[in-house]
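Here is the structure we will look at.
The complex appears here without one of its protein chains, the remainder shown in place.
Labels A and B are assigned to the chains in the order they are written; within every chain, residues are numbered from 1.
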Amino acid sequence: MRRTLQSNEDLDTIMLSLTTPLLIILALAVIGFFLAKSRALQVAGGDIRGLVSLPSQHALNTVLATIVPPLAAIFLISLYVRITDGTGSWFFTLVVIGLAVTGLALSLISIKQESRARTYAERWILGLLIFASTIAIMTTVGIVFSMLFETFNFFGQYDWRDFFLSTNWSPNFRGNSDLGIIPLLWGTLYISFIALAFAVPIGLFAAIYLSEYAGPRMRSIAKPAIEVLAGIPTIVYGLFALITVGPFLRDYFASPMGFGESASSVMTAGLVMGVMLIPFVSSLSDDIINAVPQAMRDGSLGLGATKSETIRQVVVPAALPGIVGAILLAASRAIGETMIVVLGAGAAARLSLNPFEAMTTVTVKIVSQLTGDTDFASPETLVAFALGLTLFVITLGLNVFALYIVRKYREQYE
Amino acid sequence: MEDMYHADRAMSTQQDTKISAKGVQVYYADNHAIKDVNVEIADKTVTAFIGPSGCGKSTFLRCLNRMNDTIDTCRVEGDILLDGEDIYDPKVDPVQLRAKVGMVFQKPNPFPKSIYDNVAYGPKIHGLARNKAELDEIVEKSLRKAALWNEAKDRLNAPGTGLSGGQQQRLCIARAIATAPEVLLMDEPCSALDPIATAQVEELIDELRQSFSVVIVTHSMQQAARVSQKTAFFHLGNLVEYDDTDKIFTNPEDSRTESYISGRIG
Partner (left out) sequence: MKTSLLKLDTRTKKRNAAEARFKAYGLTAIIIAMLALLILLTSVLGNGLSSFRQTFITLNVELVEDKLDKSGVRDLEVMSKVTTISYAPLLRDALIAELDERGIENPLSNRDLGDMISKEAAATVRNRVLANLDLVGQTITFDVLASGRIDAFFKGDVTMESAVLDSNTSPEALTIAQQLADVGVIETKFNWNFFVWPDASVQRPEAAGLGVAILGSLYMMIVVLVLALPIGVASSIYLEEFAPKNRWTDLIEVNISNLAAVPSIVYGILGLAIFINFMEFNQSSPLVGGLVLTLMTLPTIIISTRAALKSVPPSIRDAALGVGASKMQSVFHHVLPLAAPGILTGTIIGLAQALGETAPLLLIGMVAFVREYPAAYTPEAGLFGEASTALPVQVFNWTQRSDPAFVERASGAIITLLVFLLIMNAVAIYLRRRFERRW
């Protein structure tokens, strides 16, 4: 499967071939710093008032000119080496060090009384800032490409119609697996539905109560307490589902009512996920409800409406688009949640309506297909990428739509 | 002689006292905002509250339909009687009170609903109409009274927020009178409007006097002079002078009132 440390000797050579040039570049930069400073003083004849740019700015420019181009070259070269599956060579090292020396020399030569080192240095910095801001774009591109590529491989080995339309999921390590996504999507949506059915009313009412009714004392206790729920890692919720909620539901509900004997179930995962989503729904709704102008409330109260009439008939309708956006964001969260369902929902792919039965989700299967010891090129492993891409597309759609609604809503009251 | 004459005139306009306030004090936390105000507001009259910013005129107005209840730190002492009944009596439900004492705010604040629903909102929550036809009638009557019917009758289902500023404020007035209040409070209703819209609303206020007792807070002395019959001048939380509008603007008794209307303070 994946390449491990032992079989990975070209990594060592690259690592070693990187250390020396990096040290050389660093040394050149340090030398450049002091040289530039003293040279700037020298051209000024000892009086820095004669300079357009300060010595420290010349020094900064020199350091940046020495470091940035070779670092960019290293970045590009290692990408090139990876893509062509080659190894590093002395030629690349020479290029990198050559760039550093050139940058150093050019910037030192350019130090004159009237040279604008500050402008040059700031251009380097602006370049670095722009580069940093493109990392977000590169991440998205990386996500899409990493999954598209392997998904493509997967559909080369497995018919896409079977993937999207088959109602059977039973991977088989000897081949001939049934890899239909429908039972996984069913489990995902069923669990998300229960989670939202639990979290939306509670989160919404909590937000309404806190922003419209609660006194400052109550707010100062309840608000942080609900926010604590948001700060708890999902693995904690997962463990909670596994050791507390699951057995409780089985012993007091499922088993006596004859719904089944499984501790992991759609209900277990759904309820725990619901708890996780409460702060998410309530804090988003809180923001949105607070964005409704006070004048609107006054208008209704001034007509003799009660507080609840004002909330139900004026505030909530006014905030509705925002609240819908918040619910969609929460839905996207629920669909993409992993640890709670891994520990609480079970592993059996099943199309059933019984909420006390164990079912499984897209995310659970991504984890199980990618952490097992299967052949990395087999459809059983590659299907995880197709599942991941499906998940990404669904959540992205929800997010884009939700963020659009929320933004439109905010603009209305700005 | 002169005093006698004034007393006479006061008698004639104050026949029906609608609201009577006695020894009203208002505190915001530690801040004493209204100091011992006594005032009698007559029925079917326009009463104007004037005074410099922060003098307490709006605060006092909001006491009259207990809108101050919505502010946690606000505390009201003294008696305010509406038709002889203490509106701060624990048995009084502010909701019922506000149905009788309607309010129009500084900035037009139509709900994000249709024009029809804006006006129908009050009658609906108070249960004033038994069926749709009656509700339609109330809406039409209110819009006519607010001089908005001709402009709005063809687009009753369009959102109220789509109207112009002056229309929005008239919509808010229509909304307020749809609940058939006895008193209409107006908190600087024209401050967000242009001069033409202001003139329309002022004209409307004068007509409303036929049916309601109107109390209007304004920072424009000209407006007070134009629309009101009685004027109260507030300064630093005190009711300095309360009399017929003509008298206040031509022959004020208190030197502070004179300074204010002649533009030296405020």
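Here, a contact is a pair of C-beta atoms (placed from the backbone, for glycine too) under 8 Å apart; a residue touches a chain by one contact, two chains touch by 3 or more.
All figures in this text were calculated on a predicted structure; none of them were measured in a lab.
**Student:** Give the residue, chosen from A:Ala36, A:Ala59, A:Ala195 or A:Ile208, that touches the chain omitted from the document.
**Tutor:** Answer from the full complex: A:Ile208 touches the omitted chain.
**Student:** Which of A:Ala27, A:Ile48, A:Ala197 or A:Val400 touches the chain that is not shown?
**Tutor:** Per the contact definition at the top, the residue touching the missing chain is A:Val400.
**Student:** Out of B:Asp72, B:Asp89 or B:Glu137, point to the residue that touches the absent chain in the complete complex.
**Tutor:** The one listed residue touching the chain not shown is B:Asp89.
**Student:** Out of A:Ala73, A:Met147, A:Ala254 or A:Ile288, which is the one that touches the chain we can't see?
**Tutor:** Touches the omitted chain: A:Met147.
**Student:** With the full complex in mind, choose from A:Phe193, A:Phe259 or A:Phe392 the residue touching the hidden chain.
**Tutor:** The one listed residue touching the chain not shown is A:Phe392.
**Student:** Using the touch rule from the top, list residues of subunit B that touch the missing partner.
**Tutor:** Looking at subunit B, the ones touching the missing chain are residues 82-83, 85, 87, 89, 91-93, 95-97, 100, 125-127.
**Student:** If the hidden chain were put back, which residues of subunit A would touch it?
**Tutor:** Residues 2-5, 8, 10-12, 15-16, 82, 118-119, 122, 125-126, 128-137, 139-140, 142-143, 146-147, 149-150, 201-206, 208-210, 212-214, 218, 222, 225-226, 228-229, 231-240, 242-244, 275, 278-279, 282, 306-309, 311-312, 329, 332-333, 335-339, 342-343, 363, 366-367, 370-371, 376, 384-385, 388, 391-392, 395-396, 399-400, 403 of subunit A touch the chain absent from view.
What we mean here is this: only the chains that are shown with their structure count from here on.
**Student:** Using mean C-alpha positions as chain centres, tell me how far subunit A is from subunit B in Å, no decimals.
**Tutor:** Roughly 54 Å, centre to centre.
**Student:** Give the list of subunit A residues in touch with subunit B in this complex.
**Tutor:** Contact set of subunit A toward subunit B: 215-216, 293, 295-306, 309, 313-314, 317-318.
**Student:** Sort out for me which residues of subunit B touch subunit A in the complex.
**Tutor:** 65, 67, 70, 72, 95-100, 102-105, 107, 109-113, 121-122, 125-126, 172, 175-176, 179, 185
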